[in-house]
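Missing here: one protein chain of the complex. Every other protein chain is in place.
Going by the order they are written in, the chains are A and B; count residues from 1 in each one.
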Amino acid sequence: MRPFDYVRARDIAGAVAAAAEPGAAYLAAGTNLLDLMKGGVSRPTRLVDITRLPGLAAVTATQGGGLRIGALARNSDLAHDQAFARAYPAVAEALLSGASAQLRNAATAAGNVMQRTRCPYFADTASACNKRRPGAGCEARGGETRLSAVLGWSEHCIATHPSDFCVPLVALDAVVEIASPAGSREVPLEAFHLLPGDAPERETVLEPGELVTALRLPAEAAAFAGHSRYLKVRDRTSYAFAVVSAAAALRLDGPRIAEARLALGGVALKPWRARAAEAALAGREPDATAFRDAADAALAGATPSGDNGFKIELARRIVARALTLAAAGTPERLPALPASAFAPIPGAASP
Amino acid sequence: MTDTASRPDPAPRPLRQGSSIGQPLTRRDGVLKVTGAARYAADHSPPGMLHAVMAVSRIARGRVAHLDVAAAEAHPGVVAVMTPRNAPRLARHPDEKGDPFTFRLDLLQDDRVRYANQPVAVVVAETLEAATEGAALLAPRFEAEPPATGLDADGRFVPGAIGIGDPPDVVKGDVEAGLAAASRRIEATYETAAQYHNALEPHAVVASWDGDRLSLEMPSQGLAMAQGRIAGLFGIDPGDVHIRSPFLGGGFGSKGMVAGPQVLGIMAARLVGRPVKLVMRREQMFGPVGHRAPTRQTLRLGTDEAGALTALDHHSLTASSTFDDFFEPSGGVSHTLYAAPAIATRHEAVRLDTGTPLFMRAPGEASGSAALESAVDEMAQACGMDPLAFRLRNYAEAEPVSGKPFSSKALRECYAQGAERFGWSARPLAPRQMRDEAGLLVGWGLGTATFPALMFQAQARAELRASGDATVEIGAIDMGQGAWTSLAQIAAEELGLDIDRIDFRIGSSDLPDGGIAGGSAHTATAGAAIHGAAAQVVAQLAALATADPASPLYGAGNAGVVARGGRLLRRDDEGRGEDFVAILARAGRGAVEGRGTGAPDPAARDAYAMHAHGAVFAEVKVDPDLGQIRATRLVGAFAAGRIINPRLVRSQYYGGMIWGVSFALQEQAVMDPRSGRPMNANLAEYHVPVNADVPSLEAILVEEADPHVNPLGIKGVGEIGVTGTAGAIANAVWHATGIRVRSLPITLDRLL
């Protein structure tokens, strides 16, 4: 790691002021930032420690009936909060399917949103990467692309966003609250992360020095509580990033779907809201045909960015499964065990 | 305790159940390990010590064109930058070959790059942070040449020898005729991925020079070999190299030979004149410390109408580095497992711009077994036979290629006990017949496990003192298999002493040469040496007592006494005996000493084929839509001769079986063919099993007595669990899905 100034911020204004200088980075838990610094990907000259900013870890109800998740709320605290898990079960499931218990105990809500891609060519400083060095080229193209993007990628970048947490959040219309040198502003999470286009170095809408202070769920988000799931498929049972994941949430009106929410993870450089699929589900009966149609709609624009065409079909199947699970109802015990599909069956299987 | 090379504390009393061979003692180093008091190499920090961090190559072939040494040297805290320009000259070039166990090392003697992650410089600094940043500041630039990657590389050839000195081609009978005469045939090609040992403890060294005397804290699976190699490189006397390695944080073969980075730490200490600690970073371990080479194996099998094999042809293509030789001997399993009148195994290789591959837990057997067991299943399927029935139909009563009788072989019992426990008889023959209540596809598969019962060389020393306490010394190694416990049990048994009365010392090169902890042969070899040393002690005691008219044993003769519980007893009348203390006191002896050797018996090995065997039954569940796979249940039944400590042996089997799961479903190094760089050189993306991947495990210890294999009848258990398991899982995946995946690991995309 390059030597850096360590600045402990006492309030938001002080933090934003301290982080205004080039080369500064915010430090919360550091679970992603330190990893990047050890790999030489991030080389900040100043760390502004925001862990002591007052009130930023709080999770509070908003006036309109929504929920405000402070930037410093720890992933595990949020997931293990029973009231939270009951209201937003897919979010709790997503949190608990990410990383490990140790990392979830440290990592913060805003840090999760701010985490950088796991693209191996981004992590490997010997590789060309337009994110790390604009204009250098994308060495991932034509390289190891099994887990690369299938939606929203460009010839300049085929990386994916690794967050689980963001996937249900984007489906539930979460909003990002931002402190700026000029005051504060907010941005829908769906618009917060940027697709690579021809400027993959620009990852979010944040301007230099801006600080995420909270994530907000609107009141309507809780209306999906009875039919919400997060499904993550990965290459080992736990402690692995998604190959593809999906968050599905349904609001049923009698035998029909009044409103559907759907988002995908592991497929694009941002948590991917599948609005066309949502539209395809509205008013339909929650059955296999509807879910298959939704899956087709969700992946309609997908194209392989390399040797990863399988992810498109896998994503379709995950969408259909996540919708099926959501329709069946949120499980009793929350959060559901991420690996529950593989729970051992007493007495073992017999023919 | 100050010196970890002697005497770990005993386990808490309530957990102890006995003190000698066959008892399931808990680990004698247990308390040290659960309290954090077990000190591994990197836990040492002698006074004045500096930290060293390597910079490594980011190309696979070419040369280092530039290192920004000035930038590194300018970083506060950096003491020295070691590059080819100032690296200490060595007494012997590190590319000079000696015995087959001498592998070429990259020790900054020139600017060549022959694989990715090859060390190109070492930065030494007052703090770890400064050394780490110093290494980053070197920002090496390279002149790259296109690397050779992958098994399709040019220049395929037949290696002179595979493994350690085995012939590449072995032929018995006429395979082509056998295949031509067969009424059913299969031919299939299987691929296994490159794998990296990834012991959780990165290779490390803490080196302190005192003139030409060198003290090392260094994990090593073979102390005497490491001592000799280091002495040769530095031109010093092997006796001046003092290595302490009381605990290894896993080895799996990668710490069998001293690794280049460890030597670099020693060189750095010489350069700066202070003790130096060098610990590899995880990503650096994907290059200079060995790996399991990838393989492509083509098997051709034929049977007659009754399902009896008429021929077995096993061709392997593997890879070594461009500059050294290690060829994964995948075909070996086909020499021993199934009876066939015609068997041929052949090996070819290509040279790639990688670090040199090395022994990795069950080298050859693991990859070969994965392919052979899959092929045997495919053959059984072609015959319409149950996979177990097919294996029994082709059971080898004598070793097929050599024709030798087995020194012992309880494989039939393994099949029977494992099948019974697993419930195999309920398995439907056709695939894709079973589902669980959640709708997941369920499949059952079988693999036969096998591993040779090897013996290497070791020496031990035992001393019984007038107090009735003993010291047993051997430079043996505990890398997790439990040498601190099981070898002490052998010592206690053979000395006839309570285990707590023995000061049992291992893990130091200052002790008698304990040989190498590898080849699943360490307990047998070191145990035989201890057995010999203890026998000498007992023989001397017996000579003293039986010749002494004052002893109740007078006249009993050497063969007429047995040592037990700190006493010598008459065999024919155990009521007559005498305390060791009394015997020594009356003889006026302060101590008696014995020395013993463990070594293979050439005559026995000439006469018999010696192998451990087992049968692994696996259940997998597969999501029919998403392809996600999980091994949910494994039952392994193993026969490996005499069992010293069933608790520890069971753990070895479990560990091996989990490696089999990993082999079948997870592990693979992903190389970018353009750069030759491993793109998943970390533990987040190079997947090894996590706890949630681990199914219900059972290991059945099948009884087997072997009078030929070595004095203690031990066959070794460390590696056999990997064999059989990978094939069993691949077969279970087929049985669950109807899809035969012939390229391991089987990832979910193969099943969509």
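By definition in this document, a contact is a pair of C-beta atoms (placed from the backbone, for glycine too) under 8 Å apart; a residue touches a chain by one contact, two chains touch by 3 or more.
Note that contacts and distances are computed from a predicted model.
Think of the chain that is not pictured: of "Gluconate 2-dehydrogenase subunit 3-like protein", "Aldehyde oxidoreductase iron-sulfur-binding subunit PaoA", "Pyrroloquinoline quinone biosynthesis peptide chaperone PqqD" or "GntR family transcriptional regulator", UniProt labels it "Aldehyde oxidoreductase iron-sulfur-binding subunit PaoA". Just so you know, the chain we are not showing touches A, B across the whole complex. Residue A:A29 is the one among A:A29, A:A294 or A:A327 that touches the chain missing from this view. Annotation: of B:Q227, B:T310, B:S367 or B:S651, B:S651 touches the absent chain (contact as defined above). Considering the full assembly, B:G249 is the residue among B:P119, B:G134, B:P147 or B:G249 that touches the omitted chain. If you put the hidden chain back, the residue from B:D68, B:D95 or B:E129 that touches it is B:E129. Where chain A meets the omitted chain, the residues involved are 1, 3-6, 8, 27, 29-31, 34-35, 38-39, 47, 49, 51, 76, 80, 99-103, 105-106, 237-239, 337-340, 343-344. Residues of chain B in touch with the missing chain: 11-12, 15, 26-27, 29-40, 42-43, 45, 51, 127-130, 133, 198-202, 247-252, 279, 281-282, 479-482, 647-648, 650-652, 654-659, 682-684, 688-692, 694, 697.
The rule we apply is simple: only the chains that are shown with their structure count from here on.
Separating the CA-averaged centres of chain A and chain B is a span of 41 Å. Within the complex, the chain B residues that touch chain A are 58-59, 76, 129, 132-133, 136, 423, 426-428, 433-434, 436-438, 440, 442, 619, 621, 623, 625-628, 630, 632-633, 665-666, 670, 672, 674-675, 677, 679-680, 682, 684-685, 687, 689-693, 695-696, 747-749, 752.
Put simply, chain A touches chain B in their complex at residues 1-3, 38, 40, 118, 120-121, 123-124, 126-127, 139, 142-144, 146, 233-241, 243, 310, 313-314, 317-318, 320-321, 339, 341-342, 344-345, 348-351.
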